[in-house]
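Every protein chain except one is present and positioned as in the full complex.
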Amino acid sequence: MMKRGSFLRVLVSRWTVLLSLLLIALFVIAAVFAPLLMPYDPFAMDLPNRLAPPSLKHLLGCDLMGRDILSRIIYGARTSMMIAFVSIIIGGIAGILLGLVAGYFGGIADTFIMRLTDAMMAIPQIVLALGIGVALGRSTLNLMIAIGVSSVPAYIRMMRGQTVSTKNQMYVLAANVIGCRDSRVMYRHILPNSISPLIVTATINLGGAIMAEASLSYLGLGVPPEIPAWGTMVSDGFQYIETAPMLSIIPGLCIMLVVLAFNIFGDGLRDMLDPRVRGSL
Amino acid sequence: MTQYIVKKLFQALLVLLIVTFISYLIMELIPGDAVDFLLGLEATPEKAAALRASLNLDKPFVVRYFIWLGGLFRGDMGTSIFYNDSVANILVKKLLVTFRMGFAALIISTAVGISLGVVSAVNRGGFWDNLISFFANIGISIPAFWLGILFIILFAVKMKVLPVQGYTEPSADFWMHTRQMVMPVIVTAVGALSSMVRQTRSAVLETISQDYVRTAREKGLRERVILMKHVLRNALIPILTLLGMQVRVLFGGVVIVENIFAVPGMGRLLVNSVFNRDITVVQGCILIMGVVVIIANLLVDISYGFVDPRIREIKDVA
Amino acid sequence: MKKLKRAISVLLALAMIAAVMTGCGGSGTTPTPASTAKPSAAAAKTPVYGGTLIVSQSTQQFEDNLYPPTAANADVLQNARPCLEPLLKIASDGTLIPFLVKEYKIENNGQKYTLILQQGVKFHDGTDFNAEAVKWNIEQTQAGKIQTVFNTVKSIDIIDNYTLVLNMASPDLFLLQTLATSLPVFMVSPTAVKTNGAEWAKTHPVGTGPFKLQSWDYGVKMVYVKNENYWGKDSNGNKLPYLDGITFKFIPENVTSTTAFKNGEIDVLRALTSNMITSLKSSSKVTIYDYAFLQLNIWYPTLVSGSKFQNLKVRQAISYALDIPTIIKSLFGPEFDSTNQVSYPGSPMYNKDIAGYKYDPQKAKQLLAEAGYPNGFDATIVAENTPENSLLCQTIQSYFKAVGINLTIDLADAARFAQSVMFSSWGDRLAVIPFTYTPDEIGSARRVLNPATTLFRSTVDFPEKYKGLVTNLFAATTADAAKKVYADMNKFLIDEACLLTPIYVKKYAVAQQSWVHGFGSGADGEKQIRYWSPETVWKEKR
Partner (left out) sequence: MDKTVLDVKNLRTEFRMRRYTVYAVNGISYDIHPGEIVGVVGESGCGKSVSQMSTLRLVPSPPAHIEGKAVYEGKAVYEGKDLLEPSNGEYLRSVRGGKIAMIFQEPMTSLNPVMKVGEQISEAIRLHMKLGASEARARTIELMKKVRIPDAEERYDSYPHEFSGGMCQRLMIAMAMSCDPDLLIADESTTALDVTIQAQILEMLRDVVRETQTALLIVTHNLGIVARYADKIYVMYAGGIVEYGRASDIFTAPSHAYTIGLLNSVPRLDDDKDRMLMPIEGFPPNLQSRPTGCAFIARCAQKLPECESRPEFPLRKVWEEHYSSCINDRLDRSLRKSDTLFEAKKLPDETLLEISGLSKEFPIKKGILFKKTVGNVHALNDVSLRIRRGETLGLVGESGCGKTTLARSILGLVSPTCGEILYQGTDLTKLDKKKTREMRREIQLIFQDPFASLDPRMSIGGIIGEPLVVHKLTSGKTEYLKRVEELFVMVGLDPSLRDRSPHELSGGQRQRVGIARALASEPSFLVCDEPVSALDVSVQAQILNLLERLQRELGLTYLFIAHDLSVVRHISDTIAVMYLGRIVEQGDWKTLCEKPVHPYTRALLSAVPIPDPEVERTRNIEAVKGDVPSVSRLPSGCSFHPRCPYAEAGCAAAVPELREIEPGHYVACPVAEAARAANTASGSS
């Protein structure tokens, strides 16, 4: 990898990447320090000012149960981020292992895993997630499992391609020549060299996971109702779109901005980690 | 070439079989079945048992799957528990609706996507490139249903230009049909369009840096000729691969959009059936979605043969 | 697919509970609708012919079966009303209106009924509507086992082509009232069903109605066109129906349907939710019929061994902990009402001297302490996954937190709710369960508040005293006797055993464009929203 200093300096050189980095930082800070930043308790009901418009007291107004929208958005960041990261981890780990095995050993293992992946890829991700979600029932953990499992095929396909191309490199042959076992070759040589495409896919999928959470909650499968999550807030806010549009528009906007930030950052990262490009930035 | 096609066909059939097994397995895992739902509180144990037997719900999961599969080979996709009508004739109407919308979205996203992708790749780093890439990035980040509702408020409520919902057969009233289809098609197409632009751009950039493009330039050909005859023909291969994937993305989009705009398509039927535990209809929908996606990929694989001579005579040298 | 759609689905599932009307001599009087709507100015204007009425509601969930003898779903059958007609109609004040049956005579204390039929009426397939057809329809309904209104009919004699006599096994003075108000018994052409079979009949209703079913796309659209040779005439002799056709449109997304209504694309929007009402209130005439059809209660699993809810004090503490009136007033729309018992304020069955539990958090805390839970306990509440339930549970959760109970919410989708709550023990959890008044309160009470139903059999332990009251309810022959027993049952359930905590009562709300007349209030004063008469509806030219 490039020396630490120049890596960041180069990454930040493109203003769009800088902006997206800022947005992601904001999102992470909001998620981690949620309890400190929230002006009100996101669960506290205050029936008199139900659907109150934005005011000085409540910057973004109140939702249908009189809870402060700003606090719920901040807390929602935590839930959405947690869901995004955990589902990435679930999808990623399963995908990497299966992809690695399929790519490295080839033969029947490869055909079996790849045909299974093709089959799961033939079903749209939202339908897969819906099926799994309904099977498990409505809870935050189940939602994460649903999004994670339905994103596994994408990781398998990416990891297998990467393993097949890395496997034919000379340094992998060299590792065999000096007597490494298959397992050592995989985790010591093939995995580290597939890290960069993996990180890029993960960042772009982070955005995808947040959107999946939103779509699933629209279809009725989101997190338990009292826990604020952006997707649920958008779908619950639908009913009152004419009377209180803020209820849906703001969380929708947050989702878009964060997903946009992750995508731009993902692109920037890919250019950064691509050796051919590194020289020119 | 034919050998290559036959090989791909075999693979497609195998994958389709696995698709049906996966969807049957998921439906099996979902607790509760249509019978309790249907009979309501009047469910006397004998009545429930009788209905379950008639629908083969009492048999073990694997047996039921093979009965369904057997039926499939005889061309009968089973009867819907809910609408007690054959799945085929429920699906046929809904299929047309979804295909019309999906196909229109595919055409738009492909045509516009590829041309914008090429434009932004050709003047790399220029104004147009940044502008197109920026909007493409936004395009993939917007959740479909949120955009749908924004469209409804903007066009239907405030500007009262387009009808809010509903679906009229094109044969009945073509003008009304198109007006109703404008918003759903655009909302479905946005996501697919944006990812198409991004992928075409990287495919074209990759091809521009190849040696034969330098040779073409060295031959003194005009830039436009180089782009058309040399760059695009070679960039077509990765773009085709992407096209196969687009069909899957569009089906996902359609499921959401049909619910917002009350379009009676297959996506909405599928979601309802999952919640109604109407297994045969779910199987029918997923089977058709699977078939379409697999056929799309098959067509893409075959078109490789025409575009790239190297693939035509595949010899598997061990 | 919107969550709200499943709310309707549960209501309809429970409407089926009301489907089976048992017992004899039920009071049969319909609840007096105190219509909050302004008397419609339509009466002054003269009806105009032509136009198609577009009626819309959220997608209904259930088996699309329009063959009366085997149809189990009242709302679905309502959609067949334009082409199928009942023998008799009933006015809002309970008086019977002759329709297909021109006259009727009741002899020897309800043992014998003579029905004289309207003459010159033809089914849509051209065959005659005569005594033979009515006899066949009644026999089919008895065989269908879904509707029980004719169970007590021993035999039917055909006197002549247009008169028939029903001999009752036991005296039943209210047969015709029940017939008019229970799950509608529509007349279907026997020849059509005999030739094409019952399965075909489910999707091809052939009746005597003012319109014919042209096309039906399940869960999407039903299109009716005018029946040219319809038998009916209006009060001053002109031919009916006024409209050229009626189209039912099912739109899952509320926002979409409300916006379409405001744009004038839809004439009548049925089954409104509270937020639809708030958004529609500003723009057009919204009629809320004071016809309550559903109540939601929290039930306690007293039969589950070791459950904390077996302790009466805990149940009472929970009742005191909830400030139901404020919740309803602030969170839910005008079509909701709070009540302290199974019945509702507007209903004749309402028992005034039930104390109920006023909102008193201190008392709740004190009761909890006495019951051995000084700093509260953990609990779970299970409800069906609808927007209203989600709203309700979150509110209950915060009220519970105030008294130390921390509640987790388990929202299950319709099928999972049916499987895990309705038909088996729902374990040591609170359950939010609806109770419907359709078609009449006493009938529902007999069926639902009955310890033997699958709903309560395995989870709620009803004391002996209560079981005695239920047997009396079945035995009550006169309306007043049944009413007395029902009141005692209510008193026991709430004040003595506190086996449930009522939450809200929901009324049926319909939005109607100003140019639509005769939809809610029929020309003959019939305020029934659920059993409307399509032939007298008409639209102004726009």
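We just call them A, B and C in the order they show up, numbering each chain from 1.
The rule we apply is simple: contacts are C-beta pairs under 8 Å (C-beta built on N, C-alpha and C of every residue); 3 or more make two chains touch, one makes a residue touch a chain.
Quick caveat: nothing in here was measured; it's all calculated off a predicted structure.
Q: Kindly name the visible chains that come into contact with the excluded chain.
A: A, B
Q: Out of B:V19, B:A104, B:A216 or B:I286, which residue would touch the omitted chain in the full complex?
A: Only one of B:V19, B:A104, B:A216 or B:I286 touches the chain omitted from view, namely B:A216.
Q: Taking the full complex into account, find the residue in B:S120, B:S141, B:S194 or B:N234 that is in contact with the omitted chain.
A: The one listed residue touching the chain not shown is B:N234.
Q: In terms of residues, what is the contact footprint of the unshown chain on chain B?
A: Answer for chain B: residues 3, 6-7, 10, 124-125, 205-206, 208-222, 229-230, 233-234, 307-310, 315-318 touch the chain left out.
Q: In the whole complex, what residues of chain A lie against the chain that is missing from view?
A: Residues of chain A in touch with the missing chain: 1, 10, 13, 169-171, 173-181, 184, 188-189, 192-193, 195, 271, 274-277, 279-281.
The rule is short, and it goes like this: only the chains that are shown with their structure count from here on.
Q: I want to compare two interfaces, B-C and A-C. Which one has more contacting C-beta pairs?
A: B-C
Q: How many angstrom lie between the centres of chain A and chain B, each centre taken as the mean Cα position?
A: The separation of the two C-alpha centroids amounts to 22 Å.
Q: Between chain B and chain C, tell me the centre distance in angstrom, where each centre is the average of that chain's C-alpha atoms.
A: 41
Q: Please compute the C-alpha centroid of chain A, do the same for chain C, then give the distance between them in whole Å.
A: 46
Q: Which residue numbers or ranges of chain C touch two or more of the other chains?
A: Those would be 1-2, 6, 253, 255, 259, 413, 416.
Q: Got the chain A residues that touch at least 2 other chains?
A: Those would be 134, 137, 219-220, 235, 238, 241-242.
Q: Can you check the complex and tell me which residues of chain C touch chain A?
A: Those residues of chain C that touch chain A are 1-4, 6, 253-255, 258-259, 273, 275-276, 278-279, 326-327, 330-331, 385, 387, 390-391, 393-395, 397-398, 408-413, 416.
Q: Given the complex with chain A, which residues does chain B contribute to the contact?
A: Within the complex, chain B contacts chain A at residues 11, 14-16, 18-19, 21-23, 26-27, 29-31, 134, 137-138, 140-146, 149-150, 153, 157, 248-249, 251-252, 255-256, 259, 270-271, 274-275, 286, 289-290, 293-294.
Q: Any idea which chain C residues touch chain B in the complex?
A: Contacts found on chain C: 1-2, 6, 13-14, 16-17, 19-20, 59, 61-65, 72, 146, 199, 202-203, 217-221, 249, 251-253, 255-257, 259-260, 262-263, 265, 413-416, 418-420, 422-423, 447, 453-455.
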